[in-house]
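Quick one: this structure, given as structure tokens, is what I'll be asking you about.
A single protein chain has been removed from this complex, and every other one stays in its place.
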Amino acid sequence: MRDRIEDLALAGPGILLLALAFVLPITEMLRLSIVGADGGLTVEHFARFLTDSYYLGIVWRTIYLSVLITMICAVIGFPLAYVMARVRPGLRLWLIVLIILPLMTSVVVRTFGWMVLLGRGGLVPFTFWKLGFVGRNFTLMHTEAAIVIGMVQVLLPFTTLSILGVVMKIDRRLEEASRTMGASFFATLRTVILPLAMPGILAGSLLAFTLSVSSFVTPSLLGGVRLPVVAASIYDAATKTLEWNFAAAQSVILLVGVLLALTPYIKLSGRRHG
Amino acid sequence: KDKLVINSYGGAYEQIHRKLVIEPFMKKYDVDVQVITAYSADALAQLRAQKAAPQFDVIHFSGGQEVVAAREGLISAIKAEELSNGKDLYPFATEGLSRGEGPVHAVAAIGLLYNKDKAPKKPARWADLWDPAYKDHIVLTDLSNSYGLLGFLMLNKVKGGDIKNPDPGFDAVKGLLGSSVVVSTSPEMQQNFAQNDAWIAPYAQDYAYTLRKAGLPIEFVQGAEGTPAVYLTANLVANRPNQDLAKKFIDFSLSPEVQAGWATELRYSPTNKATKLDDTVAKEVVYGEQAVSGLMRFDPVAVDAARASLVERWKKLIAR
Amino acid sequence: MATLELNQIVKSFGSVDVLHGISLTIESGQFVSLLGPSGCGKTTLLRIIAGLENVTRGGLRIAGRDVTNVPPEDRDIAMMFQSYALLPHMSVRENVRFPLRMRKRGTRSEQDQRVQAALETVQLGHLADRMPRQLSGGQQQRVALARAIVSDPKILLLDEPLSNLDARLREDMQVELIELHRRLGLTTVFVTHDQEEALSLSDTVVLMNAGRIEQVGAPQEIYAAPRTSFASEFIGSANLIPVKVGETATGAQAILPSGEIISVAPGSEPCQKAHLILRQEDIKLQPVQTAVQNGFRATVETRVFLGARIRYVLRLGDLRIKCLAPGTDIFSPGDPVAVSVPESRAQIIEA
Amino acid sequence: MATLELNQIVKSFGSVDVLHGISLTIESGQFVSLLGPSGCGKTTLLRIIAGLENVTRGGLRIAGRDVTNVPPEDRDIAMMFQSYALLPHMSVRENVRFPLRMRKRGTRSEQDQRVQAALETVQLGHLADRMPRQLSGGQQQRVALARAIVSDPKILLLDEPLSNLDARLREDMQVELIELHRRLGLTTVFVTHDQEEALSLSDTVVLMNAGRIEQVGAPQEIYAAPRTSFASEFIGSANLIPVKVGETATGAQAILPSGEIISVAPGSEPCQKAHLILRQEDIKLQPVQTAVQNGFRATVETRVFLGARIRYVLRLGDLRIKCLAPGTDIFSPGDPVAVSVPESRAQIIEA
Partner (left out) sequence: MVKGVPNALRLLTWLLVTLTLIFVLAPLIVVAGVSVSESQFIAFPPTGFSLRWFAAIFESNAYVHALTTSLKLAVLVTVTATIIGAGAAIALHRRRLPGTGLLAGLFLSPLILPSIIFAIGLLMLWSATVGPVSFWALWIGHMVIALPYVIRTTLAVLADSDPFLEEAARTMGASRWQRILYVVLPQCVPGLAAGAFFAFNISFDEAVVALFLRTPDLVTLPIQIYNQLEFSPDPTVAAVSTLMMGLTVFLIAIIDRLLGIQRFVGT
């Protein structure tokens, strides 16, 4: 009983904050999703979204791009975090700094950096053109590749640092034991470090996935208006056309969908082994 | 000291705004004017969300948002008589007052921007956009941007449609999509002209001047078929204590001196008949009774009513 | 199955010097114990043999091949860690199967059999499906042991493998280890803090002290002829008594601080400062009435019951002398006793 | 300083029953050992006393107060964990100071003094500023010990505190523990797998087996009069020989499977199936020529050198009998020997 009180006291400020400053305000907003033009209850906003192949297409793009981005972040982030965990502290500090440096610039500005690199005549297409892979007018801007590139750069620190924290705590002797049992470096990485780092990978992927699902600045700037994602669609509906009811309906769909999809994930992460 | 809170559009616009309007006004009336930098759409959304406790006294819109704001009671009506400059305004500038909107204090003409160094030829008509010479170097603007919306309505009209019937416009634009870039913000427009080898784009006159000032060889051409325009309004926010002062501020923005300043500095066309302009400036804005009568205005209420469906249809059209 | 040669191995952690030039050759198939006080560098040496620790200087060879820079997985060793290092995300069975999987020994079902056999050896066959954290300390230690012996490596390294087991189980495990060693001819290096274990199991005992090898030899040799006072004090927990050594016609004599005279083993040189080494179990206590052959009288200070044996602490002037007597001699604290020492067991080491 | 009463304590982990109703009273100021084979529930019982584990049924009192639901921090105990549980982010000194800080014992400088004293006690005064991971296994264990003893709690719980120490150090630590115990009158509960340790240190030995208490008693009592065959086998690693018991005029006699007859301690009832308990150290070996008083002849199967002692495994028909002889009797494998057993030490337990 006292344990519960303790836990409640620990979680209390957080719960209170979210209840008052998050649940309450968004309830009012999300309520709009079932309010019709005449003020009565309706499901028209949901129907409009769910029956339109255009919007479903947006959803599909959002999902598969997010999954792709998350996977790339995890695949790069895990070895990176491992290396960072195993170098000496001084080097580790500076690796961390370099990795998080992108976060110290405004998202808009850093996206402009990508636009310069990826746009027509930019460094990357230019190099590709010189190498003879593509035509002179080739541009990576306004492609899904650009979205992925830009998002991975932004989200990599989130994944890497989440994994780093966990890898740092893995008992080195486990790794050593594995080596003495004939496991090569890679085998050890796969059979010992990877499973033990899983909570970090899960947490990092969770952050990366939710962030890529709900971000719109980078996808809009790099993908352009012709490759919309759900968050951008919500943003447009909320500010450009002021269809708040529709924006709310889309948000409900996004929120519920992602939470449902992540339920097993949430349960998995944070659980001790075994 | 009395205080007013207004919005402005940031960057160079806001600098000029301060120089031409805000500072002189503060001096003249010995009041404090504070600025929130907010684009029209954001400002409207913000205003709507804080309806219970608004913080703006005067709110400027550039994309027809005043129609919504008036309808939702976010802004208060102003009578022409309350404005000392009211009688000097062109009729279109006060037309909205009857609907509870604010007066138009400046006009941004929409036409074709082109790169005079690179483009193979100078465009003359809206229809020239379809000229294969510009292929792969066209920039179109998203309809969520008010310049883009008006540009599209114009193209639609050129192709024989009207607000109720946007099909011709959409069909025609569809043919352009393969050889053009679609942007949604002004900086992207600049980016395309500066870096990505863009040659031609339907956009606003004032922005052509901004680009030119930034050192780009951009010229503005009024399409032969007509010149639509974006009307910048100054509106009186409802439920604020200081409405009298706010009205004075709005009135101040309408004075010929201020309007001449806008035209000189940023190439916005004046809405006050009494405005006097230099010849060089006059050539680069829509100036004079006759020119003004050539300006086209799509019915703001109809535009507002159609906006959501136009935007949605546009999005579906351009989506890959 | 492989000779192990350590050549002048020096190891420092930062500014802490842990090993000061260890040279040692372990013949193929030998069973060697590393014995020494806590913190003397046993684990470090074992880790260097396993390839887990870089040497600061020196090198080592396994089966004639220089392996100083060979990674652990290519040394064909198995090591049991002092802290067990069980993989927490794997069940007991998976932990024990791990080296077989990694070394690709046999098919899946052969592996299963070997795992089960190894678990039976450590008497844990019934707990194969538990996770490590669901086991008691001693059970975890036995899983670690099973994991080390399951894959018959060339060299088996065991770091205090039995420290958390009770006497009976420990004896069983010792028997299993010896049998395994004989059957497979493994080269085994075994760290223990228990001298009886070291003496009973090994072909060779390596006695370490503060990062140096103090003495290497067969168990009897180490026990019977410790070369340094550290060795004699550590093995058999002998008493070290400062004495003067004189000579008589019949042989050498040690003169205790309190004046008593004891004949000592032949071959001791006369000198002013030396140590008389009296092993606890060599000291015989008799009722004070008894005539003492070679010894002195002392008083019992404390008595500790150890079951089969009794430990007495005796006082002779300022000296305290510990001795281990069979469980049947009963004296009480305060009793005077006659102490006798077999001449042959009273050794002298120069101070 | 506090009586400890355990009342019918039952503990299960899920479907695994670990303790089956443990009842035990420990008087204030007693030094109690928990002794028992690996996995019998010693640690679990200790954790229940500490309040770290909920009981499934039953309850416990400390100093008369029901503490079944009192959290550990309010029990005024100190516990040393089998796995040490040193706080990895604190230096040795900070680790040892931790209980003092938490219990607000004394000023900062008093605390420093006590910490230093505790570290000196475990002979680690010089390593106070190291981090735990920079220590050897035995050094870590001693830090954990220092941390447990630094704060003189009412009840001191030690889980295998000396398992990773060499004999000399272990003896030193035992002396320190006993002294501490005497000086402060702590109630001490001590888990060990080493019977000599249990017998020598404790006032009372609690022998556990498979989640049950097998026998409770003073060391001598437990040693001399084991009540169950488990107890006798576990303590002193006795030989358990199936026998028939007959009676003669002079007393009881055990008939070995091979027909030999041995007089046993008086008081044994005649029966068909019983066990003769022969403790390893009670068996006397003599050259086969010697007349055997109460015993039989057997053959030496193996000989293991333990230093001060030698362990022989003898064979008598199908039986294997282990015995511990002083280091001086020398027989070789294959030698026939005369085995004699003191009548008083040959006990019978019903099978």
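The chains carry the letters A, B, C and D, assigned in the order they are written, with residues numbered from 1 in each.
By definition in this document, a residue touches a chain if its C-beta (ideal position, glycine included) is under 8 Å from a C-beta of that chain, and two chains touch if they have at least 3 such contacts.
Keep in mind that this is a model prediction, so the values were computed, not measured.
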Looking at A:34, A:68, A:95 or A:187, which residue reaches the missing chain?
A:95
Tell me which of A:36, A:113 or A:135 is the one touching the absent chain.
A:113
Going by the contact rule already stated, which one of D:87, D:225 or D:330 would touch the omitted chain in the full complex?
D:87
On chain D, residues whose C-beta touches the chain left out of the figure
47, 50-52, 71-73, 76-79, 81, 83, 85, 87-90, 98-99, 102-103, 147, 151, 157
Kindly note down the residues of chain A that lie in touch with the hidden chain.
3-4, 6-15, 17-18, 21-30, 76, 79-80, 83, 85-87, 89-90, 92-93, 95-114, 116-117, 122-123, 152-153, 156, 158, 161-162, 164-166, 168-170, 172, 175-176, 179, 185, 196, 199-200, 202-204, 206-207, 210-211, 213-214, 216-217, 230-231, 234-235, 238-239, 244, 247-248, 251, 254-255, 258-259, 262-263, 266-267, 269-272
Against the chain that's been left off, what residues of chain B make contact? List them.
5, 9-14, 34-39, 42, 45-46, 49-55, 185-187, 190-191, 194-195, 210, 213-216
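Here is the rule we go by: only the chains that are shown with their structure count from here on.
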From the C-alpha centre of chain B to that of chain D, how far is it in Å?
91
Inter-centroid spacing, chain B versus chain A (mean Cα positions, whole Å):
37
Can you list the chain D residues in contact with two or more other chains?
none
Residue numbers in chain B touching 2 or more other chains?
none
For chain D, which residues count as touching chain C in their complex?
13, 16, 35-39, 42-44, 82-83, 134-139, 141-142, 159-160, 163-171, 193-196, 199-200, 219-220, 223, 233-237, 279-281, 304-309, 311, 324, 326-327
The residues of chain B that touch chain A in their complex are 41-42, 44-45, 48, 68, 136, 142, 144, 181-184, 188, 191, 195-197, 307-308, 311-312, 315-316, 318-320
Give every residue of chain A touching chain B within the complex, in rising order.
54, 57-58, 112, 115-116, 119-122, 137, 139, 141-142, 220-221, 224-228, 236, 238-243
